[in-house]
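Each chain you see keeps its place in the complex, though not every chain is here.
We call the chains A and B, going by the order they appear; numbering starts again at 1 in every chain.
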Amino acid sequence: MEPSIQLTSSGRLKHFLSVYGLDNALLTEILDTADSFIEVGERNIRKVPLLRGKTVVNLFFEHSTRTRSTFELAAKRLSADVLNLDISTSATSKGESLSDMLKNLEAMASDMFVVRHSQSGAAHFIANSVTPGVAIINAGDGWHAHPTQAMLDMLTIRQKLGRFEGLKVAIVGDILHSRVARSQIRALNTLGVEEVRVIAPDTLLPQHVECLGVKVFRQMAKGLKDVDVIIMLRLQKERMEGGLLPSEQEYFRLYGLDRDKLALAKPGAIVMHPGPINRGVEISSDVADGSQSVILNQVTNGIAIRMAVMSMAMGGQNECKSAIREAAE
Amino acid sequence: MEPSIQLTSSGRLKHFLSVYGLDNALLTEILDTADSFIEVGERNIRKVPLLRGKTVVNLFFEHSTRTRSTFELAAKRLSADVLNLDISTSATSKGESLSDMLKNLEAMASDMFVVRHSQSGAAHFIANSVTPGVAIINAGDGWHAHPTQAMLDMLTIRQKLGRFEGLKVAIVGDILHSRVARSQIRALNTLGVEEVRVIAPDTLLPQHVECLGVKVFRQMAKGLKDVDVIIMLRLQKERMEGGLLPSEQEYFRLYGLDRDKLALAKPGAIVMHPGPINRGVEISSDVADGSQSVILNQVTNGIAIRMAVMSMAMGGQNECKSAIREAAE
């Protein structure tokens, strides 16, 4: 990806497609902006007028009530009008091309598309196709990226531990099929943690995973030693049927996080999970509900992060529009 | 049910789960509040800002466009943001527990869940599970309760007849399977009517129904004599296939309300039905559309009642939050 597609010429965010191409300063700006929205969520009136009169289209080519709801809430708290489009039942079934559909949505004066698609690169393709003025937010594409999830994890780490410098972070589980893990690894490295580890059996690791900037462990005993943060990934149960994995019980024994394995990490280490949780498969109930778990903080932070990238991208688009108007005068 | 779950320590409503546990004064407060919202519905601008910036989640585990629409309208007239969740297609299908899903919705800073579920007690279970600050409104659970429907019926009675004292009310039809009948019987007795009657064949009466505080009649001729209010219940046609009932024609002959049977009631008696109507099964068209029918008033009052319990429960939750904040200082 060309680094600049997400940025205006002055370096402001105008799309949010991936944490790749964004430097420490920009990721930090996203986190700072999200911090300011956390306060909004605690107010009696949880709304700010930043996107008032703007139209946000939730363009979900792949069904996800959970993710769609968080973006819908975030957009409404920014005072936007929201249009939910379930693409599987829409015009594409009448033989319309994706490109024609996007042009139509643009012509309706939409300001932002929140895109979820099963194919890697779909959000980038759309950002390249649409005319200036429409911000694209990636809500998950294939195994590629799920950057708002990664950023809400970063926000949670900074909130709980106060810094990234010097931290050791372990990501545990199905790295191979995870939309989230790649985005997390990149964001953690950009933000300057000391060490990112992945812990998984060989069958769940991508080839050349070490090139992503991680230390690879096959066993929890070694991998969890001295870490400050443990990020558990969700196990896609479908994988098990594919023969990639042993039984759930066996997986839990080897890679599930229980009280004993948690004791290997640094005292006070925080435990994260993107949800929904498979209790007793990736994580035991006492750990999921225990004092070191920050799983529900992640959910709360998810709204704030989405508000942050939506409002920042809209700001960048407005900058572009002003520049275009001035050039035309 | 412990009586206090719906109330704050100062006796204000904080959830609306059931008319059980609410006294005459509180039911009357709901009716008075609804009266004030009826005026809002007649205004040119039908909105009040009472729930502005609040997030209301319609959590329907059981599909009901009709009930969902009335709650959605009520919430929007209170200026809330509304999120509709169709649970059957949502995260529960990914193996997430109900409890985890609720915690997630709370963490998104939701303020109110409107719950519909096929299991009795589901709304109570949820009210017991969620943390303080989230109001639960029961939109129908199993055969147990449908308290907003009961309250809109009370509002309609008071509106048309001006009082509860001295009234005789007959509830006709499938008492056994009705979500509504139990709530109605309780509300009528709490509000002090003179007599509540149920009229049904034995196969459609719960055991020990007389313990609910009603007089039981098997025949319309006797049961309707001198009543001020006739509440017809909707017949679930599925029951007929189960052999509990004779044919539709036979049911209508025995328990359907036509002009002749209506003449047995007090002159000016009002006729109610929760809808949707099966014309010619529970009620004849001339009675449903006749001058004594208040069926469409019930619909209008349904919006006002829902606005009332939503705004009152939010007020109670706010009282709790203030108390918690003060205690923390």
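Heads up, the rule we're going with is that contacts are C-beta pairs under 8 Å (C-beta built on N, C-alpha and C of every residue); 3 or more make two chains touch, one makes a residue touch a chain.
As the structure is a prediction and not an experimental result, all values here were calculated from the model.
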{"item": "Whole-complex copies, counting every chain including the 2 in place", "value": "3"}
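Methods note: only the chains that are shown with their structure count from here on.
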{"item": "Between chain A and its twin chain B, rotation from the CA superposition, multiple of 5 degrees", "value": "120"}
{"item": "Where chain A and chain B are represented by their mean Cα positions, the distance between them in whole Å", "value": "41"}
{"item": "Contact footprint of chain A on chain B as seen in their complex", "value": "52-55, 81, 83, 85-86, 89-91, 94-97, 100-101, 103-104, 106-109, 318"}
{"item": "Chain A residues within the chain B interface of the complex", "value": "41-47, 63, 65-66, 69-70, 72-73, 76-77, 237, 275-279, 296-297, 299-300, 302-303"}
